[in-house]
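One structure, as structure tokens, below. Some questions next.
With one protein chain withheld, the remaining protein chains of the complex are depicted in position.
Chain lettering (A, B, C and D) follows the sequence in which the chains are written, and residue indices restart at 1 in each chain.
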Amino acid sequence: MKVSNIREAILEVKALKTVFKDRKSEKTIVDGIDFEIGQNEVVALVGESGCGKSMTSLSIMQLLPGDGEVTEGEVCFRGRNLVGLKNKEMSKVRGRHIAMIFQEPMTSLNPVLTIGVQMTEAIKRHLGHTKTEANEIADNWLRRVGFPEPTRIRKEYPHRLSGGMRQRVMLAMSMACKPDLLIADEPTTALDVTIQAQVLDLIRDLIQESSMSVLFITHDLGVVAEMAHRVIVMYAGQIVETADVRTLFTSPLHPYTKGLLNSTPRMQGAIEKLSPIPGTVPQAGNFPAGCRFADRCSMATEACRAQMPELREMGSGHKVRCIMV
Amino acid sequence: KTDPSATPAGTAPASTPEAQKGEKVDGGEIITAYLAEPQGFIRFWATTTTSSESIDLVFSTLYKFNEKQEIVPDLADGQPTFSDDKMEMTIKIRTDAKFSDGQPVTADDVVFTYNIPLSEDYKGPRKGTFTSVDKVEKVDDATIKFTFKELNAGYIDMMPYNILPQHLLKDTPIKDMDKSEFFKNPIGSGPYKLTEWKAGQYLTYTRNENYYNGKPAIEKITTKIMANANAMMAQLQTGELNFVAVPPDNLSVIEQYAQTSGNIKLQKGISSSSYSFVGWNLNNPLFQDKKVRQALTMLIDRQAIVDNVAEGQGKIVNSETPPSYWHYTDDVPKFEYNVEKAKELLAEAGWKPGADGIMVKDGKKFEFEMQNIQGNVIREKAMTVIQQQLKKAGIIVNTRLFEGSAFTKNFQGKNFEAIYYAWSISGDPNPKGIWHSSEIEGGLNTVSYSNPEVDKLIDEDLKSFDMAKRKELLNKVDALIAEDQPYTFLYSPTTTLAYPAKLEGYNPNRDSLKEVEKWYFTK
Amino acid sequence: MSTPLLEVKGLKKHFRIGNSSKNGAVKAVDGVDFTVNKGETLGIVGESGCGKSTVGRLVLRLLDLTNGQILFDGVDLGKLNQRQLRPLRKDLQCVFQDPYASLNPRMTIGKAIAEPLIIQAGLSGQEAMQRAEALIEMVGLRAQASRLYPHEFSGGQRQRIAIARAISLNPKLIVADEPVSALDVSVQAQIVNLLGELQTQTKVSYLFISHNLSIVRHISDRVAVMYLGQIVETASRDQLFDNPKHPYTQALLSAVPEPDIENKRDRIVLSGEVPNAANPPSGCPFHPRCPHAVQRCSAEKPIFREIEPGHYASCHFI
Amino acid sequence: MNVVISQNNPVIEKPKNRSWERFKRNKLAMISLIILIALIILSVLAPLIAPYDPAEQDLLSRLQAPSWEHWFGTDDLGRDLFSRVLYGGQVSLAVSIISVVFTVIIGITVGSLAGYYGGKVDSILMRFVDVMLAFPTIFMLITVVTLLKPSLMNIIIVLIAFGWMGKARLLRGQILSVKNREFVDAARTIGMSDFRIIFRHILPNSLSPILVSATLQMGSMILTESSLSFLGLGIQPPTASWGNILQGAQSLKIMMEAPWVPFMPGFMIFLTIMCFNFVGDGLRSAFDSR
Partner (left out) sequence: MGKYVLRRLLNAIPILIGITIISFTIIHMAPGGPLSAIAEDPTIKAIDKENLIASYGLDKPLPVQYWDWLTGMLQGDFGTSYLKNEPVTKVILERLPNTLLFTISSFVVSLLIAIPLGIICAIKANSRLDRIVSGFSFVGMSIPGFWLGLMLIMFIAVKLGWLPSGGMQTINAEFSLWDRIEHLIMPVFTLALAEAAVWTRYIRSSMLEVIHQDYMRTAKAKGLSGSRVLNVHGMRNALMPIATLLGLAIPGLFAGSLILEAIFTLPGMGRLFTEAAFQRDYPVLFAITTMGAFLTVAGSIISDVLYAILDPRVSLSKSEVKG
């Protein structure tokens, strides 16, 4: 599967800005993000903890917690702007057209309902199936994600399943209505490496079969390399670099991307001292003016601190937010 | 025993002379309330006031007490007659009385009834009343003879026992009678029949059509059981009750309600046979000097207590006989409110004000503890007034309240220095139980009052069957006790009754449902 | 080689299920042997629930052991009670996984670091505080930070503080239980480097517990791989990563995703779930998931043996 | 909001208690706290402030409406209601505060022993708590108060005796969760004594729910005391407490003709409980969003 830039975009995120307000303060968590996801494309969103990855995905789903709000920008799904859509309308999109799986398999399933109930409720609602039909569909998907005895699993409660099993159930559940776009928010972070490998394999197979698009959120560059066609690197609520996988890993441009790659320990090759990025991630609401990475950047100059750099196109879909390149 | 002003139980209406105008109605309902449920319908086992009042509705007795605590015939025909040695008493009964099941009331029933407390098997609380009785026999169908073991001028205390139907109870063993069906569901020969007893809620009576004194006019009587006076006052105003005693602290409100609504009228000033007092423990050195006790009485403005605490609903008493009694006399030594004179008396007794104004004698301050029962607002208030008044005279009173049972125990165990208490006296007026020195040990003479002269007079009265003689003896007792002031006698509360505006035929001197069979409504 | 700093022999820890022994036990650690030499880092890796933390806590004697020996500097820690252990504690320190839970939220970090100095080294409050500030600078924070509370720091900074506390008494061994697992890559690298620097300076030994193989590869001298309460393979770092012997180790190594687009490796994807430690499989504990398993594996428990110098593994087929 | 110690920000802020900061921002809770403190000060200073002796009767001026002379009016014995409410506050607040303080102390002792040591100690103590809890509190309260004489001391003792178990349970649960936190292990690896661990590390981190529940309990203790007064089992007159001033004003006459007499103590009870509740709620949210 090679990247091609002329895919038809199924999701376009334009100048998205998400803000958290409480009575006193207001902090911008996602600050003007633009990207699109093409048909059948897997886009990875990477960045360190707190940079706004999850909030971006929740903004797309219109599922922001209580005091969060999309204040600017659009989220166009197949040309239709989802921002500001009535909850009722939106609920027809969720699960049906855009499905989502979350990071914590332990808490993402309702502990007091059986797997069967949780799987079939969406099938019944979106596809209008009867209970028996829905059960059958659920069984098929459960089998598909590797449960040889799906009927038994349907009757189980989540707490009786291990983390990996739950995440597979989540996956089956989100696939059940054959969505066009799957948003996977760190689906394997909480799993052991061997289990992670199982689940990643599974996701890859499903993507190939079902021709859906995926927004894959992770902070693990290793996972990105395995899964994505295209990568978006976020830092402090902004996109700092985006490119196709190969370009990003072979010729990263932004100092932050480089820093991330350098501080990641490898399984192969010589063992060198890691070169970490100094300092810590700035907190939302407390971002420095100018380039938000400037404080941690070895190449930073006065100009970097003076003005926020633009996200510039460097050719063939490779964009960078840095004035030094 | 308990101060009626604090326990405003059901009480009776009063008639005013000009109230004869309306036309008599046959029927109507009286709804009143008691604070407690009756225990049951046999007086040998039922001791509370509520019980006796309920029993009186359903049953006849040989005699009833009038408001002066004299006996008037009920089932009996005329006063009892005595043999010359006074060891035999003969009572004639009327023959027209019937139980509400149609059976006549005969001498057999009376004999059956009076043999209950004489039986070995009887374990109830009234055995003591009948210890002087040897036997009770039928002379003929209308005559009963009591034979005594010893002289007993207080025989009238044996009279108000309800006559039970032998034909219904003869098979019930005496020891089980208080657990029998009859105890709760009685058949009697009184003016009313018990028709419903809803436990904890109310009892309903309907009139006995065959009552030997004529069918009562009031058709129905309901006695509710309510936990507090406030609720009664509320229900009086909503019409859920139409007949109830009004406690002094609610008087003004009810008076106003009576005026504006016109539904009820009030009868004030019904005298009661109770009085409250402060008992001084005579074993305590503080109170051993008569002058001190007299001075203490003079320091207490009793009229102020009556006016401000009892809202005027009471009468000052100066000795041990309640004003309603037949032998009552006002001719006793009195110790009116007089602070100056009291101080003089105290000075004579050796009590002088110290530097801080507190009375001292031999370096000891005049300070004591006064006990009171808790939960009785009027008594609590009266006590705080007394406390304040004595404080002004340099006497420190520490007040302490006790829960009912514990309080009684302290009183009877002589476990107090001073105590605020009240007596409710009924029946025979001989005061032996309270004032005789022989009652210090185990009796109710818990202030340990001992006056040989009083003892002698009391003993003599016990053997006197001549009323005039008794009055003379008892008046002497009262005067002696008043002079000694073992109690500071405070006041005898008077009762106020609220009754329906259209009710007539009541006796203005009687409280509760007494004589209800004579009442009637007018149009 | 002189005697090792820490020698663990036949270490076992069984947790009772419920409060009676009838219900059986979780064999969290079931016969573990390893050694840690002076100035050396032993990495322990394995999947979640395999008993890594339990080993660490047993060595620290935060748990009572069921069986076995923990010889630390020649003293058997397993035989001592808590009171007897107290004086030895200064040589044996720890750093935990969760930087948010490992500092008392109601204590300034200065006090937190000074506390061991007061208790173990008997310093006065003021001396301890000065020393604490020096330590805070040593781990890369400003001395003034000593007056702040933990919540005012980021995760990485807290982990630095926890490290400062651990090294304050100049311990001989630090048990580091997943000290970087909760941190972002960029910070993770900072901490790994810090630990390395401290080791060069103070010659402290680490028992470095992690499930992150690439980190272990960077920091360890030797590595032990645990599976279901037992060590299935031990070797020097290079032996283990370049030439893993045990099928589990092989699968584990191959499962790590690499941020490298050029040379993709083959991956051994294990089927099935990690079995339950309360009810371990018979024979070789790995046999239900092992791609090479045969009849014998379920029947017979393989012996943990030396395959080449310094390289031990337990599998019938090596 | 983390204060990030970045290189260009050498100013280190003074350490401050964030819960307190957050609490201060909660206006309602702050106002309530100020009112409570004011109430406590006022009633402590009652002897200085009260214009009259609370027991001083003036039978000529009974049930007077509030006036310049008698700010809250007078009661049915002509006593100055303002003075009585002040002194009554002393008793009511003392009852609630003292009993809650001891409740908390016992609760903490039992709860921390049970929670920290676990095992046998835990089972024995918790069985005991079970027994105490299985006493139907209000029934026992009434029985015991009926049996003992209803003095201030006895009422406090009874309130304590039947009030500590909830705290013990709460704290035990809290300690069970805190004692497995890693900083406690860290403290143990330093070789700290159990005592020091409990007091320096575990308790400070377990107390906030206790503190919240204690504040709420202060309110309910006042209510319990006044309910007992209503049954005639509370603090006994002439000592004034809000409960028994209210109880003394139960007659229809006073309620209709002098409504200020029941209103004043009733309002004080209401206000105090309300303030305790708001403070408790404020504390809860201050501790919560850590």
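By our rule, a contact is a pair of C-beta atoms (placed from the backbone, for glycine too) under 8 Å apart; a residue touches a chain by one contact, two chains touch by 3 or more.
If you're wondering where the values come from, they're calculated on a predicted model, not measured in any experiment.
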*Which of these, B:S54, B:Q69, B:T204 or B:Q294, touches the one chain of the complex that we don't see?*
B:T204
_Of B:A406, B:L474 or B:L503, the one touching the omitted chain in the full complex_ = B:A406
_Residue in contact with the excluded chain [from B:K24, B:K135, B:K149 or B:K179]_ = B:K179
*Please give every residue of subunit B in contact with the chain that is not shown.*
1-2, 31, 36-37, 39-40, 45, 47-48, 123-129, 131, 157, 178-179, 183-184, 196, 198-202, 204, 220, 222, 224-228, 230-231, 234-235, 237-238, 240, 403-410, 412, 425, 427, 433-434, 442-444
*Given the full complex, what residues of subunit D touch the hidden partner chain?*
127, 130-131, 133-140, 142-144, 146-147, 176-177, 180, 219, 223, 226-227, 230-231, 246, 250, 252, 255-256, 262, 266, 269-271, 273-274, 277-278, 281
*Could you list which residues of subunit A touch the chain missing from the display?*
58, 61, 63, 65-66, 87-88, 91-96, 99-100, 102, 104, 107-113, 121-122, 125-126, 157, 159, 170, 173-174
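In this section, only the chains that are shown with their structure count from here on.
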*Find the two chains joined by the most C-beta pairs in contact, please.*
A-C
*Any idea which chain sits dead centre by C-alpha averages?*
D
*Report the inter-chain centroid distance for subunit A and subunit B in whole angstrom, where each centroid is the mean of the CA atoms.*
90
_Multi-chain contact residues (two or more partners), subunit B_ = none
*Would you please write down the residue numbers of subunit A that are in contact with two or more other chains?*
280
*Give every residue of subunit B touching subunit D within the complex, in rising order.*
229-230, 233-234, 247, 249-254, 304, 307-309, 374-375, 377, 380-381, 384-385, 387-388, 399-403, 406
*Taking the complex as given, what residues does subunit A use to touch subunit C?*
48-49, 146, 162-165, 192-198, 200-201, 219-226, 245-246, 249-250, 259-268, 271, 273-278, 280-281
*Sort out for me which residues of subunit C touch subunit A in the complex.*
47-48, 154-157, 184-190, 192-193, 196, 211-215, 217-218, 241, 251-263, 265, 267, 269-271, 273-274
